[in-house]
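Sharing a structure below in structure tokens format, with a few things to ask.
One protein chain is absent from this view; the other protein chains keep their places.
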Amino acid sequence: MTNEELKTKIESDFKDKVLSATISAQKELIVVVKPESYLFVCQGLRDKSEYAFQHLSCQTAVDYPKENKITVVCHLWSYKYGHQITIKLDVDRANPKAPTLENIWKSANWFEREVFDLYGVIFEGHSDLRRIMMPEDYTKFPLRKDFADDGFIIKPN
Amino acid sequence: MLSGENIVKSVSDLLHQLYAMVGLSAFKGVLDPIVAAHVMFGFISVFVMFLVWMERKVSAHMQSRIGPNRVGIFGLLQTVADAIKLTIKEDIKPVHRDKIPYYIAPIIAFVATFAGMVVIPFDKGMVVQDLNIGLLYIIAITSFTVIAILSAGWSSNNKFALLGGFRSAAQIVSYEVPLVLSLVPVIMMTGTLRLGGIVEYQSQNHWFVLYQFIAFFIFITSATAEANRAPFDIPEAESELIGGFHTEYSGVKFAMFFLGEYIAVIVSSAVAVTVFLGGWLPPFAFLAFVPGFIWFMIKLLLVIYLVMAFRWTFPRLRVDQLMDFGWKVLIPVAILNILVTGFCVLFFGKGV
Amino acid sequence: MANVLFYLIAGVIIGSAFLAITLRNLFHCALFLALTMFGVSGIFLYLNSEFLAAVQVLIYVGAVTVLIIFGIMLTRNVMDEKTRVMNGQVFLALVVAAAMMAISFAAMNKSVFKTNDHPMAAVSASPDQSQASPSTHTDVYSLGPELIRPEKGFAFAFEFVSILLLSALVGAIVIARKDPA
Partner (left out) sequence: MTDLLLSQIKVNDESQFGTDDYVVNLGPQHPATHGVLRLIVKLDGETVKETIPVLGYLHRSIEKICENRTYPQCITYTDRVDYVSAMSVNLAFALATERLMGLEAPPRAQWLRMIFVELQRLASHLLWMGAFAGDIGALTPFLYGLRERERILDLFEMTCGQRLTYNYIRIGGVMIDILPEFVPKCRAFLDYFEPKIAEYEDLLTYNPIFLERTKGVGVITPEVGINAGVCGPSLRGSGVSCDVRKQQPYLFYDQVKFNECLETAGDCWSRYKVRMRELRESVSLIRQCLDRLEPGPIETKLPPVLKAPPASEIYSRIESSRGEMGIYLVGDGTVKPWKCKYRCASFNNTYVLDQLTRGWKIADIMAVLGSLDMIVPEVDR
């Protein structure tokens, strides 16, 4: 299945669940989903045999402070057909909440912990949402663009 | 002729003259063992240093590298340098240690194995004390090492050390059984526990390794396990337990454990040589002009080399596999071996 | 000289036995128990029973005490807990101990011991000499027939004990085994 066919198929299968489906200049299929149907779309992409995206290759987030949003990005890969898709979900920057994909792909557990750790996106329903890389008592989310590091200077009292 | 017996005789004559000169002849019975123990200690210290060097060279050659070659000729003094380093380095102690067991553990570990050397006959008559129950004595006295290891594991107040102690206790208690069982057929055939007597029996017959190859194999295997050597070194498995029971020891105290381990190797190899490989006897009669203690040392080094070769070629067994191997393979085979030997002794009339 | 040695060993035994039951750290108790056992083997050695001494060390120090220590380590947290030395059964225990002592004394009084004028002589003597005087010296070689030969009368007891131990072993395995369900 080429990306174009995949695009039309997704547009018809998930008609009112998808905000946009585009093919980028780099020939990657990028699908932006509506927040409320995020889980449904992901579940469908994994379980329907004509998609068979069994592999959550990568999950991360991108911070867009100008548009006041953080985009959660998932890259899926199908071992069966060898096609790739990018799923995007925009969340509010001030109150970043997204449903967890942990029950669909186990690998999302750590990916989401990492996104939480570095961007502060709260994945609702996650079984073990703790900081994964930064210290437990760390108070900032370093990959956000407005992150300012004053951590290394110990100020005299 | 140069033989162990003559050397011992002339040395003791010299000593007794010395006693007479300072007027201590009356205490001959007390002083003789003390001197003998010191001689043995000196020998063991030098020999262990040589063995450590040898182990490093053996491992180096097996791993296609050179090994120590800087200190002294062929790096022979490397171990001396290491020993000096160990003695002068800072002694790091855990704060919440259990003081008395923490300090006595290395001492017991060293003394218990060292005491085993007392009954090893290096040549005919060249032995500190050829006890009547020599074999049993070695097994009994070396079983103290378990207490040392358990004390070390417990008193270090370290979880890895404690786990190492657990493992060691389980391992040594388990492997003591096949170790003793593998020696029983030999005792049945010779009818004595005296190590000198066992060698004398072999001088009339063949070496026991020919009669009792299975027992020899079981003995070497369980002796390796008793000495906590790879592939049975799970009490100190460095990839899991860091240093095991001696994680928290440094300096001289660590050196004592280290020394104890090497002496355990020497003792068990010496027992293997004495019991299975004819002790001080030459392999062929026409080679008898070479003194017995030289034959003994050659055989001893060969057996130790074998133990070293195990260490540098095998991976480490897992703790439950180790137990399975001991209880489900070695012990049944050893018991079967005893039964077969018993029948042979009964029907072909050797021994009792 | 020989008596001094005896009192020394006896002192060690009694002292370490006392410490073994009074110390509050169970692990230390076990260590002193090992020392007691070792002392007892010293007494055996003093009585020319080399075999018994070695077996005493092998079994009681090498196996029994080790298992006790093993048990302590498995059931206790590392060094953070002290045990009570006494509990409600202390008087009962005293009565039992006294009774045991009385029985032992009675048994000792009734038994006839072969005494030996120079107990330390055989220990330091060379093996050839000790074999020359088998009457004063329990040799391993003579110990076996004593135990096994039917006419000596110990064979039944020996076999009985081994069957008892075997059944104890099987029982222990049955108890220790986890329910497969």
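In order of appearance the chains are A, B and C, and numbering begins at 1 in each one.
The rule is simple: a residue touches a chain if its C-beta (ideal position, glycine included) is under 8 Å from a C-beta of that chain, and two chains touch if they have at least 3 such contacts.
All values derive from a computational prediction rather than experimental measurement.
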item	value
Visible contact partners (per top-of-document touch definition) of the missing chain	A, B
Residue among B:G72, B:P231, B:G251 or B:P282 that touches the chain left out of view	B:P231
Sites on subunit B contacted by the missing partner chain, in the whole complex	59, 62-65, 159-160, 163, 166-167, 230-231, 233-234, 237-240, 242, 312-321
On subunit A, residues whose C-beta touches the chain left out of the figure	24-26, 28, 30, 54-58, 60, 62-63, 73, 75, 77, 79, 82, 84, 86, 94-95, 105-107, 109-111, 118, 120, 122, 128-137, 139-143, 147
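Methods note: only the chains that are shown with their structure count from here on.
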item	value
Graph class of chain-chain contacts, one of line, ring, star, complete, other	other
Centrality ranking, top chain (CA atoms only)	B
Computed distance of Cα centres, subunit C from subunit B, in Å	26
Where subunit A and subunit B are represented by their mean Cα positions, the distance between them in whole Å	63
Centre-to-centre distance between subunit C and subunit A (centres being mean Cα positions), rounded to whole Å	71
Residue list for subunit B, restricted to those that touch at least two other chains	none
Shared-contact residues (touching 2 or more other chains) in subunit C	none
In the complex, subunit C residues that touch subunit B	25, 27-28, 31, 34, 50-51, 54-55, 57-58, 61-63, 65-67, 69-70, 73-74, 78-79, 124, 126-127, 130-131, 139-141, 144
In the complex with subunit C, residue positions of subunit B that touch it	29, 96, 98, 100-101, 130-133, 136-137, 139-141, 143-144, 146-147, 150-151, 153-155, 157, 159, 162, 165-166, 169-170, 172-173, 176, 191-194, 196, 352
